[in-house]
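Note sheet for the following structure.
Every protein chain except one is present and positioned as in the full complex.
Now for chain A:
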Amino acid sequence: MLASFSSANAASAPVMRFSAEQCCLSIAQFHLAYAGKAALRDLTLDIPRHRVTAFIGPSGCGKSTLLRAINRLHDLNESVTHSGHIQLEGQDIHDATMNVTELRQRVGMVFQTPNPFPMSIYENVAFGLRLQQRLPKRKRDDIIEWALTSAALWDEVKDRLHRSAWQLSGGQQQRLVIARTLAIQPDVLLLDEPASALDPISTLKIEELIRNLKSQLTLVLVTHNMQQAARVSDYTAFLQHGELVEYGPTDQVFTNPRLQRTENYITGRTT
């Protein structure tokens, strides 16, 4: 992938830039504050299409805030103010013409704790589809099978689609939630610590799933687990105190970071 490093960002941070054709999401000079207290400062970051981009950083650095901002989850919180731009495929997500429901169809989100609805496995996956459009049952069944297969869950649940989703294990529930998101065919999948509540084997299954999904969509992953970021992502962004410190290819960030601050964080040193 053609991309270049630029020092245009504040304080000449080593931040990778992508060309407009490669960009799925483009964040520019984005500020966000909770009740006047800045949580994200002057963030400029390009997220390439069909790649896995990981956000890493200490607690409170703003990585989850940024992820939620991409999905406009702060809309209902009146104490949140923001400025700057987030563009999805060239369109500003805060634009008056952008419908927030449509945005969330295009940008799916998965949270730390699996949150299946209290209904059957089948109905969980069908839920978004039913809201989106009326489909003949055959067609809907096909999409549900495809979504569950894409989420690497089909073989484990195909015989009990009409049982309660709450009977599934934590790892299966998380994959079910991913299947529910995939069913409405988003362009982007935001994952906020998707494996932190799971056992190691379920974690590996989620990671394998992330790798397989990137041929279909763009993934953005927030994680506290640095080895996980190193294992699954193509690009890694390190955030600290609401600022983007370093952003580059994961291979480089984990073998030879450009900045001491990044090095200190990923190698567990005191800063």
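Convention: a contact is a pair of C-beta atoms (placed from the backbone, for glycine too) under 8 Å apart; a residue touches a chain by one contact, two chains touch by 3 or more; residues count from 1.
The rule we apply is simple: contacts and distances are computed from a predicted model.
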From the options "Cytochrome d ubiquinol oxidase subunit II", "Phosphate-specific transport system accessory protein PhoU", "PadR family transcriptional regulator" or "Succinate dehydrogenase hydrophobic membrane anchor subunit", the chain left out of the display has the UniProt protein name "Phosphate-specific transport system accessory protein PhoU"
Considering the complete complex, of A:Val80, A:Leu135 or A:Leu259, the missing chain is touched by A:Leu259
Hidden partner sits against chain A at residues 226-227, 230, 254-260, 262-264, 266-270
